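Heads up, one of the protein chains got dropped from this complex, but the rest are sitting where they should.
Think of it as A and B in the order they're written, each chain with its own count starting at 1.
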Amino acid sequence: MRDVPPNPSTSLADRNLAASSSSRRRQLLVALAATALAACVPLGVSDVYAMNVMILTLMYLALSQSWNVLGGYCGQISLGHAIYFGIGAYATVIVYLKGGISPWIGMVVGGVFASWIALALGYFCFRLAGHYYTIATIVIAEAALLLVLNWEWAGAALGLQLPFGPDSWATLQFGRNKLPYFYFVLALSLLTWLIAWWIEGARWGYWWRAVKDDAEAAASLGVSIFDSKMAASAISAFFTAVAGGFYALFVSYIDPQSVFGFQISLLITLPAVLGGIGTLWGPAVGAVLLIPLGELTRSYIGGSGSGTHLIVYGALIVVISLLRPEGLVSLFRSSKPARGAQA
Amino acid sequence: MLNRRDLLVSSASAALISAAGSPAFGQSSVEDVKIGVIYPFTGSGAQVGVDARFALDTAADIINEAHDIDLPLAKGKGLSNLGGAKVRLVYADHQADPQKGRSEAERLVTQDSVAALLGTYYSSVAAVVSQVAERYQLPFVAAESSSPSLHVKGLKYFFRPGPHDEMYSIAMFDFIKHVQQKFPGTGATVALFYEDTLFGNDTSKVQKRLAEEQKVEVVADIKYRANSPSLSSEVQLLKSKNPDIILATSYTTDAILFVRTMRELGFKPKGIISQNGGFIEPAFLSAVGEHANGIISRASFVLDLATKRPSLKAVNDLFKKRSGKDLNDNTAREFMALIILADAINRAKSIKGPDIEAALRATDMPGASTIMPWDRVKFGADGQNSSIKPVMMQYGDGEYRTVWPEALATRPLKWPLT
Partner (left out) sequence: MSLELLLQVLLSGLLMGMIYALMASGLSLIFGLMDVVNFAHGEFLMVAMYLMFGLVVLTGLDPLLLWPIVTVCLFAFGAAVYLGVVRHALRAKTNRGMVQVFTTFGLGLVLMGLAQSLLSPDYRSIGDSWIGGKSVSLLGIYLPLPQLVGGIASIATFSIIWLMITRTDFGKALEATREDAGAVALVGINKDLIFTLGWGGGAALVGLAGSIIAIFFYVYPSVGTSFILIAFVTVALGGFGSIYGALAAGVIVGVVEAFSAVLLSPALKSLGVYAVYLAVVVLRPRGLFGSM
């Protein structure tokens, strides 16, 4: 951040902070309780498939919450987050395979690298408005896909596979046991939620909402739009890449299409959009509904070869978008308007 | 919320498990042998899955019901050594996504308790499914995924009855040698034309190596983006190099556009040898019609083998009744994969993974017991069947016929094309 904004906004922020601090504490307690509850679920469920579905759900929850930091709070609708996801996945595997370095470090390396890329891209792209920005993000992710697809050293189209080894926490490789993945990704979801929670309360969050609600008014208050978007972008990219690294370890095989493809960008965005963008609970509600639905429809009606599950999935997106433009999270809300969700 | 989600998942899956697990009323006490089958059933590769399903259902029918066909397990009903148990196929959709392939493989193994896995067409998915099989110690039979990277990983439970891309490419270069000798002055230069996927990459690597070894000059090396809206620059590049032979590796969509574009740009190559793929698909043949004439493809299966493999006609008739199509290289390999797997399960007299693995490893099936032009089915330590000699077939008069090796040929080779 470049400088401290002048008094009017600071005092406004402080007043809001004080007014909502009790509600914020309640939110935090709910999140911690939900996490604790979720942590107990594997005690009762041992089915591998159910575990897989839950792990994926939590992974997309974390991803969508990371996306929410930029897309929801800052209003930059990116449909190209696969680039950060892919960078995280490739960095983690490459650092491990080619350098023999622990994938735990690899995930952080991927995160930092993705943040740099996000800053570099943000420098050029944040001057684009609305649909121009969205389309640029799609194109940039597609360009990254093409580059990796032609990068022989990184396996090109063959992709990279983690060697088949014994179960180990050091490499986060487990054959049949899904519990470690579950707890890792649960912790990651909580972490991304806490970041969003912290942003909502912190001054940054007020600035970003100001940027989103009315850029001109915010600028006149002295908020540096550009810097705040850059910060949002770096944080968002970091956690997206960490989740990408997790995905690589979880599946143990990556290729350009499966980590840089448009379908990843879409699955990162959809939970937040349908759950409620720019809200704390939107990504969670969206992911919990959408990911199991996608998995179950594919598993139990997808094998027929008809397009039924595409129809179900697409129709659901249309219906939710039309009936609940502010997201499903609004169903749980009594009278309070969706804060900062105005476009 | 997390609670509700979990409830949804577990209750839904519990309902499905109980539905799938309860034997149908009135059946004998012998339990079905379940085999997990993983293919793409949605997305751009969906047709492959749909066709595979026809082939595998045909094979299951031949195993489960009595048929007068000279194939293993065809005569009796079910698996005789397991009290006549029936083979039941449990299908899953991987959408060409390795993560989904992994998840579905694990579901089939843990929820449906399948005895073995079969699939997957896409080699990227096969790479992941073969790992799951290894973890759970049950066999995975790769019916047609042909990446050479699959069998070199030291996996115990991986089996591939069909050839891999390297064997195919070697056969293609043997064929080129044959052409050079028989038609002097042709086949000195080749151009590689391949898509930017695993299929294209694997193939082109081997082809470049073989070309160097055999001193065949590679005049153009063209990797193109799959499903491109236009291939005119690519074809123009080929045309400007005027190679003797184009070695093409493409799926159906690009194969259609490639042949059409060559025609539109007035380019008549002297020879096209394709790495199977899209060039043998009915959709391709009907799209380009007579312009497919003269195209050569490597194959591990040709329909005109019927004279040498009497069971083939009967199988093809059964398959055609279901699908409305003739068997092709993919569907024939899928069909055979299930027969070979079921034969091993029958000999193992058990549905335990390690027992089936041992039985598969002991497999020694003469070529005459298959519908393929293979010498035999016998797996090496790496799980690869090495007793295969791919053949070359050429399109003409509305069908592909074997043209090489000459001992198997049913039509003389037409060469060069222009």
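Quick note on the criterion: a contact is a pair of C-beta atoms (placed from the backbone, for glycine too) under 8 Å apart; a residue touches a chain by one contact, two chains touch by 3 or more.
All values reported here derive from a predicted model rather than from experimental measurement.
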Which of these, A:L149, A:L172, A:A241 or A:I268, touches the one chain of the complex that we don't see? A:L149
Out of B:S113, B:S228, B:S350 or B:S387, point to the residue that touches the absent chain in the complete complex. B:S228
By the contact definition given up top, give the residues of chain B that touch the hidden chain. 42-44, 46-47, 50, 196, 222-225, 227-230, 232-234, 236-237, 240, 252-253, 256-257, 260-261, 263-266, 281, 283-284, 286-287, 289, 291
Using the document's contact rule, name the residues of chain A that touch the chain not shown here. 77, 124-125, 127-132, 134-136, 138-140, 142-143, 146-147, 149-150, 270, 273-274, 277, 305-318, 321-322, 325-327, 338, 341-343
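In this text, only the chains that are shown with their structure count from here on.
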Note: chain B sits from chain A at a C-alpha centroid distance in Å of 38
What residues on chain A touch chain B, complex-wise? 34, 37-38, 41, 44-45, 47-50, 52-54, 56-57, 146, 149-150, 156-159, 161, 164, 175-176, 247, 250-255, 257-258, 263, 284-285, 288, 292, 295-296, 298-300, 302-305, 307, 309-310
As the complex stands, chain B meets chain A at residues 1-6, 8-10, 12-13, 16, 41-42, 46, 49-50, 53, 91-93, 95-100, 102-104, 106-107, 109-111, 124, 127-128, 131, 134-136, 147, 149, 153-155, 196-198, 200-202, 223, 225
